[in-house]
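One chain of protein is taken out of this complex; the other chains stay put.
By letter and in written order, the chains are A, B and C; residue numbering begins at 1 in each of them.
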Amino acid sequence: MELQLIEKSDHDLFVQNLINNYQVEGVKPKDGSFIYGSIKAPEELCLDFDCTLISPKKYFLPPKEALLQFALTPDSEITPLIENDPFILFGVHPYDIKAINQMDRIFARGVPDPHYLQRREAALVIGVDPTAVAPRSFWADMGASTVSEGFDLMFTDMGEHFIVEIGTNRGRNLLEEHAKLKPATTDDARERVRIRSRISHICKKRGFAFPKRDIPKLLEHSWNNFLWEEQASKCLSCGTCNIVCPTCYCFDVEDHVDLDLAHGERIRRWDGCLLQDFAAVATGENFRETRASRYRHRFFRKGHYLFEILDDLACVGCGRCASGCLPDIADPVNLFNKLKEG
Amino acid sequence: MSNEKIIKVNHITRVEGHGNINIKIRDGRVEECQWQVVEAPRFFEAMLRGRKWYELAHITSRICGICSIGHTLTSLKATEAAMGVTLTGQTEKLRRLLVHAENLQSHILHLGYLVLPDLLKVPSVVPLVSTHKDQVLLVVRLHRMANEMSDLIGGRTIHPQRPVVGGFTKWPAAEELETLRTRLADSMPDVEALASLIKDLAGNLPDFSRETEYIALTSADEYALYDGDIASTDGGSWPVDNYKEITNEYLVPHSTAKFTRHKRDSYMVGALARLNLNYDHLTPKARGVAETFQLRPINYNPFMNNIAQLVEVVHSIDDSIRLIDDLLGNGIKDEKPSFSIQAGRGVASVEVPRGILFHEYEYNSNGECVWANCIIPTNQNHANIQKDMEAFVPQIKNHSEEEIELMVEMLVRAYDPCISCSTHCIFL
Amino acid sequence: MNQPMLEDSPYLPKWAEITRIEQLTESEKLFELRLVSGEPLGHTPGQFVELSVMGIGEAPISVSSAPAENGVFELAIRKIGNLTTAIHGSVTGDRVGIRGPFGTHFPVEEAKGKDLLFVAGGIGLIPLRSFIRFVLDHRDDYGEVIVLFGAKNPSERIFLYELEQWGNREDIVYLDSVDKSGPGWQGNVGVITTLFSKIHVDPSRTFCIVVGPPVMYRFVILEAKAKGIPDRQIFLSLERKMKCGIGKCGHCQINHLYVCQDGPVFRYTDIFDLEEAL
């Protein structure tokens, strides 16, 4: 593992250099919370946030994205739109990186999806270790306190300076070209471990009352548990838990036509399995008609179905769903603990 | 055989809301001459009862889509008056900008989409799209600017979102205001082109005058739109709280809207009334435009209301630029409204595009509305429209039925009536 | 910058031309298509394509013809929503978009030398027809062949001409039934499972292929099991909402399976214990 050190006083310069040379996206405060947005000046960039409203998945799978462009005349060419403008995504917490790593696998598996993959390829990801824990986060218990891949650089705030872990050659080049560096010592490395475990320890206050690897097994025996009905009776089918989740990626596809009725685009936009019509087909049949079946599906997807594909739980413990759910029924910690209790 | 002319217009077009014209001329004698309002009444004052203080502006905005900004602001001011809320300078300026935005929206819509076809003697703007494409595009451009101005300050083109009791929920960024300022300044050539187009056609406006009373807000230091005292061309001025002394409402059997009268049988409100009472406060450019049309106070030709609107377009653009400079000079701040909910009664008035508008509310200590009254400009104009018709029709009775119909429609349209607004006033 | 990467996007349809249209019933039409590029579609019975009308949308449609019928292929489509209505409004010579073929197929190879029991409910016959025609084209490769077809009422029966042919053939058994009789109908009346009492199978060498509306599966499978057909020789094709066809959009997910890629044709043993599958 290769570590470098940037003095806090040199940090703005680094960010400014990046802004001068790249499109930089990063975390900014908004109304007392945080969102990802475009960074135009170093002071806009915030690295001591607890959690953002929407995860950085929006950069790779935008809420709405044109896939194809076409003319309505016969024979006309259909042009796929694939975005691959390079950009820097500065300030991604390890749990979100873990989620991106999962998405990478989903979109590369089977028939690869270049619309996603090219965007992903175009991004330089600069991770940052959390300095604060959002009230509903439990990433530490999900094994997402640190990640070993999925970033080009990883920053850790050490008070006076940042320690930067180099993840890729792209990251190294970026750093060497634009930052004033000092070598990090083994003491620095040890201190970084300490800082990381301290924050991770705070996060551990929330978590499962049992080992998380038992979740798939637990679910296997819970299909008919009364909890699904009971909890889902409060579900608003508002899809918030889907939209904010970094590991949810379902989408809908639609054709949009210009007013001249001669040109159009095929777009995809985020969909959510909690929404009423998610599995409804033209005949009127709805394969997940009840709130309970949709609610249960989400937890099975996180804790069981995707496990079969990823060999990992499709929840990274960010807690976004928990804090966004108005009736407060979307929290995986509460739900799985309740299921375990029986 | 007697010579009979019957003019019956059911649901006059290119006005907002439903109104009918009934005229019967037999052997050169005007036997019937009636302006009827047949819009379905909606009873807003009743709807407001029991609703919460923060909902009133939202609900009353729905009285009229075209003057929704005016209703919103008047409503907010009435609630603020009832609860003793004070506003910051920034809020007042932004609200003034919003009044200008609506004035621009509404006047340009009226002049471009509703009056221009009359002057060009076509039934609507649709044929103009092919015959006068450039002029139509010019109107569209100006209208879009006005709409985007409302979007920026009010948060929506109609039924604004950002203005709330005590202030705003969101503020335009300095860069946004700068862009708006440039657009306003750059729109002058378009406005001048519109003015000269109307100038060329102004000969088609009938030459008709009838002495009447004009009522509008006035103020010592500005062309009163957002604030002021009530004033009359017959003399006199009253604080807004005394609005009922002026707006004596009465019902007539042929209309669902109420009529009003003050000292005479009727009075007129709107752009012409404002101009007649505030002429000295017009910006120089606006006064210049008024001058080219020889529009000076007191002008008694209701058709000149169209021209007064044009003058106000220029005034609103000029004054908006001044306000923006002022706002930018002070820097835009986030100012969260702060006040406490109280029982009380409050009256407020704003000059909306069609004239002076009043809202009065009474609240209980929970901030629930227990009583409300709204007096709408078009309502105040109905009686004057009727009286104008009575004076105008005999003057043109020898024309053909079609010509009479067109000219009477033009008369009604000159008032830019907003009928849907006018059909729900409380009887006291 | 948007850089076109033409061949890379799995969402890019190929143009196909409609070469023939046949009205099957009031609400179903058969479309014969040919890829404009001239290449064959290259499907195996049971697979589907994503059919587009640009500006309207896309929908999964099973290929109803047997492979390699002179470079053309057939889709039979029920008019029910936007895309299907649009395609019903098209005429010969019009062009549509095709992606695919996608998904798994019927056990064309595995069943060679074995007996086949086809069970089709309603428009479930559309995908099955592809396999049936293939079997009839390669009749010697397969053993006994039974086709059972059930429709709600006589007017909803599709491919009438072929049904009659099948009925007249000596080398297969064809039986059908309608849930509710109608004018001119003299055949069997009753749900499709009532036909099972009329057939004899050698269970160990029979492959049972079932396609129909969701409610039908459970009952047909019980009948097939009652005949002693082993679970692993029962195949069925499932329908789910689909938006991408390539295992991404999530709509067709049943447990860890994506019907568009892991299906639509499933071996019964692979899904019998999956909740929500049947």
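Everything below uses one rule, namely that a contact is a pair of C-beta atoms (placed from the backbone, for glycine too) under 8 Å apart; a residue touches a chain by one contact, two chains touch by 3 or more.
FYI, contacts and distances are computed from a predicted model.
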>> Considering only the chain that is not displayed, what protein name does its UniProt record carry among "Na+/H+ antiporter subunit D", "ABC transmembrane type-1 domain-containing protein", "Acyl-CoA dehydrogenase" or "NADH:ubiquinone oxidoreductase"?
In response: "NADH:ubiquinone oxidoreductase"
> Of the chains you can see, which ones touch the chain that is left out?
Replying inline: A, B, C
> Of the residues listed, A:197, A:233 or A:283, which one is in contact with the missing chain?
Replying inline: A:233
>> Going by the contact rule already stated, which one of B:75, B:91 or B:147 would touch the omitted chain in the full complex?
In response: B:147
>> One chain isn't shown here. Among B:13, B:182, B:242 or B:330, which residue touches it?
In response: B:13
> If the hidden chain were put back, which of B:33, B:87, B:114 or B:393 would touch it?
Replying inline: B:114
> Mind pulling the chain C residues that touch the left-out chain?
Replying inline: 55-56, 81-82, 85-86, 89
> Of the residues in chain B, which ones touch the absent chain?
Replying inline: 11, 13-17, 39-43, 45-47, 49-52, 55, 58-59, 62-66, 68, 109, 113-114, 117, 123-126, 129, 136-137, 140, 143-144, 147, 155-159, 161-162, 164, 168-170, 251, 253, 256, 420-421, 424-427
> Taking the full complex into account, what residues of chain A touch the chain not shown?
Replying inline: 30-33, 35, 53-54, 63-64, 233-240, 243-244, 254, 256-257, 259-261, 270, 272, 275-277, 291, 324, 326-327
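The rule is simple: only the chains that are shown with their structure count from here on.
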>> I'd like to verify one number: the distance from the centre of chain A to the centre of chain C, where each centre is the average of its C-alpha atoms, in whole angstrom.
In response: 39
> How far is the middle of chain B from the middle of chain C, if each middle is the mean of its Cα atoms, in Å?
Replying inline: 65
> Can you list the residues of chain C that touch 2 or more other chains?
Replying inline: none
> So which stretches of chain B touch two or more other chains?
Replying inline: none
> For the complex, which residues does chain A have touching chain C?
Replying inline: 67-68, 70-72, 74-75, 78-85, 106-107, 109-115, 118, 223, 249-255, 257, 261, 264, 266, 268, 271, 273, 278-283, 285, 287-288, 293, 297, 300-301, 304-309
> Touching chain A in the complex: which residues of chain C?
Replying inline: 1-6, 8-13, 15, 54-58, 80-81, 84, 94-95, 97, 214, 239-241, 243-244, 246-251, 253, 255-256, 261, 275-276
